[in-house]
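Missing here is one protein chain; the remaining ones are kept as they sit in the complex.
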Amino acid sequence: MSEPAALAVEPAALAVEELVAGYGGVLALRSVSISARPATITAVLGANGAGKTTLLRAISGVVRPRAGRVLVGGQDVTGHRPEDVARGGVAHVPEGQGVIAELTVAENLRLGALWRRGRTTRAEALAEAYQRFPALAGARRRAAATLSGGERQMLVIARALMARPRVLLLDEPSLGLAPKIVSQVMELTAQLRATGLTVLLVEQNARSALSIADQGIVLNLGKVVAAADAAALAADVGLRKHYLGF
Amino acid sequence: MTLLRHLAAAAVLALLIVILSIKLSAFRDYQIAEIGCYVAAVAGLTMLVGLSGQISLGHGAFMAIGAYATGLMLLHLHWPLEVVLAASALAAALSGAVVGVAAARLRGPYLAGATLMLAVALPTLAIRYAGLFGGDQGLSVTINTPGFLGPTFPLTRWQAWLTCGCALITLVVLANLARSRVGRSWRATGDDEVAAALAGLNVARLRVLAFVVSAACAGLAGALLAVTTSIISPGAFTLTLSIALLTGAVLGGLGTLAGAVWGSLVLVLVPTYVTDVAASHGLSSSAGSNIPVAAYGVVLVVVMLVFPDGIQGAVRRFRQLASRVLTLRGTPRGRAPASEHQEEGST
Partner (left out) sequence: MAELGELTLGGISVGMIYAAIGLSLVLIWRATRILNYAQGGMAMLTTYIALTVVSRTGSYWAGFAVALMAGLVLGGVIERTVIRPAENKPPLNAIIVTIGLLIFLEGLAGIIYGGQFRSFPAAFSITGLHIGSAALGISANDVFVAGAVLAAAALLAAGFRYTSAGLRLRAAAFSPPVARLLGVRVGRMLTLGWALAGLIGALAGVLVSPSTFLYPNSMDSVFVLGFTAAVIGGLDSPGGAVAGGLILGVALNYVGGYLGSDLVPLFGLAALAVVLMIRPSGLFSPAPARQV
C-alpha cells in the first residue's frame, strides 16, 4: 500500500510490490510485498516450496515477474536482465553457492567487480576482500573447485561484495555447512549490515536468521502469512511451530 | 488396431501415388521415385535421431552400402529383385550393427564427428578397390519392368511404384515399431538416458538396435536409388547426401514419420523448383546454379528458427488451432493457471 508521506522522506533500499512470479503453469509467488530500509537485515522464512528462492530470483532478474514491481533505492528494476540489475547495485548469492569452479579464487573475486570503472577501485575492493577473509587470501591462486563448503560460501559472499552493492540477496547461505561455519556466516552478515548494506536473507534455519535479522516475513505457498519485527516473530510460538519448525 | 490403421493409410497413399504416376510426366515419375527413396532413408533416420536421440551425419554411407550391394548382386548373382533388395537392406543392417556398437558410448557432437568421418571415408573404399567397385565410374545396373505389367509399361512409372511401395512398407513397419514397446523404450532412452537405465532398460542394446533399424532403412533406400538412377558411384554418396538426409528429417519434424515425408518432398522438389525459377529469369550460369544453393541455405535457416518443430510441428499446431476454433473452445493457453500444488525443492 502506498504511503506518500514515507516515500517523500526516503525511498526504501529495497521494495517489492505485489510481486507475482512462477515457472510454466505454476505460480510460486502470489502477490508478495516487502519493504526494507537501508542497513537492515530482512529474514525471508518458510518451508521448502514456499517461494523464497523465487522471490530472490524475481528481484535479481533471473525470473521475470508476471505482475508487480521491484524497486531498488526507488528505481524500478522490474523484469530487467540479471546483468543490469547486478550493475544497479544488487548482489544475488544463489543457493548452492555458485563458485565458478574452473576459475581460481582470485579470478572469481575479480569477476565480481569487473564492470566497475577504474582499476584502482577494483584493486582496493580486492585488497579489502583479502583483509576481511584471510582464508581466501591464502587460497588466492587455487582453483575454486578445491575449496571446502565453508570456504566456498565465504568466496561467493566476498565476490558479491566486490561490486560494493547496496542490496545483498543471500539464498540459504547455511545450507550444508557445519554449525560453527553457519554462525561465522551469520556474524559476517550482521557485520555487513553495519557497513550500510541492506540484506535479504532467505533461510531454512529460521532460528539463526531471526537472531540477526531486524524484520522478517514468512512465506507459505507463495503468500506472505506473517510480516513483523524479528523479535515479534521469534516470540510467536504458534507461528514458529507451524511454519518455521522450531 | 493400429496395424490396420497404418495399413489403411498406406493403401490410400499407394492409390494416390498410382494415380499421380499415371497422370504425370516421366520426369515427374522419376521425381516420385526419388522421393520414395528419400522417404525410406529419412524415416529410418528420423527414428534414430528423434526417438533414440542419436545423431548421425553418416547415413549416406549406409545408403552406399545398400546401393553397392545391390549393384554387385545384380551384376554377379542374378538374383530376383526382391531378394536383392532385402539382402541389401540386410547388408546395411549388419554394418549398422557394427557402427552402432562402436558408437554406443558416444554422445552428441562426438557421435556426430564419428558418423561424419564415416560418411567421408566409406565412399573412398570404392576408389581404393576399384576392381570390385568400379572406382570413380562406379557400377551400372539396369532393371526391367516385370512381365505382368505388359511390354508398354513405362520404366519410370515402375520405378516410382517400386520405390514408393517399399517406402510405404517401411513406413508401416516403422509406425508399428514406434508404437511398440521397443519404440517406447527408444523414446525413454532418448529423453533421459540415466532414468531409462535406472528403470531397467538396456540402453546400449536399444541404441544399437536403433542404428540397425535405421541403417536397414537407409540400405533399402540406397538399393532403390541404385535401381532408379541405374548408376552407383562414390559421387552419389558424398557427405552432402548424409547432411541432406538429416536436414530432411529435422525440417520435416524430428521423430515423426509424416515429417519424413515432408522432408523428402522438400529435399527433392525445392532445389529443382528454385533452379527452374532461376533459369526462367535467364540468370547467368554461375549465378543460376548457385542461387538455388544459397536460397536452399536460407530456407533451412529460416525454417529452423521459425519452425523449430519442423513442418509436421507446424501442421500439428495448425490442426490444434483449427480444432479449437471449430469447437469454439476458449483460449489457446489451455491449462488451468496456478495449480495449488507445491514445487519440489525450494522456491
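Note that the chains are named A and B in the order they appear, and that numbering of residues resets to 1 at the start of each chain.
We take it that a contact is a pair of C-beta atoms (placed from the backbone, for glycine too) under 8 Å apart; a residue touches a chain by one contact, two chains touch by 3 or more.
As the structure is a prediction and not an experimental result, all values here were calculated from the model.
Trainee: Looking at B:Phe27, B:Tyr110 or B:Phe318, which residue reaches the missing chain?
Mentor: B:Tyr110
Trainee: Among A:Arg30, A:His92 or A:Arg152, exactly one should touch the missing chain; which is it?
Mentor: Considering the complete complex, A:His92 is the one touching the chain left out.
Trainee: For a quick check of understanding: of B:Thr70, B:Ser185, B:Thr247 or B:Ser264, which residue touches the chain that isn't displayed?
Mentor: Of all options in B:Thr70, B:Ser185, B:Thr247 or B:Ser264, contact with the hidden chain holds for B:Thr247.
Trainee: Consider the whole complex, including the chain that is not shown, and state which of B:Thr124, B:Ser180, B:Thr272 or B:Ser323 touches that chain.
Mentor: The one listed residue touching the chain not shown is B:Thr124.
Trainee: Thinking of the whole complex, not just what is shown, which of A:Val20, A:Leu103, A:Leu175 or A:Ala232 touches the missing chain?
Mentor: A:Leu103
Trainee: Could you list which residues of chain A touch the chain missing from the display?
Mentor: For chain A, the residues touching the absent chain are 60, 62, 81-83, 86-87, 91-92, 94, 98, 100-103, 107, 110-112, 114-115, 159, 163.
Trainee: For chain B, which residues touch the unseen chain?
Mentor: Touching the missing chain: residues 49, 55, 102-103, 105-110, 112-114, 116-118, 120-122, 124-125, 127-128, 193-194, 197-198, 239, 243, 246-247, 250-251, 254, 286-287, 289-301, 304-305, 308.
We take it that only the chains that are shown with their structure count from here on.
Trainee: Measure off the straight-line distance from the CA centroid of chain A to the CA centroid of chain B, and report it in whole Å.
Mentor: Their C-alpha centroids are separated by 53 Å.
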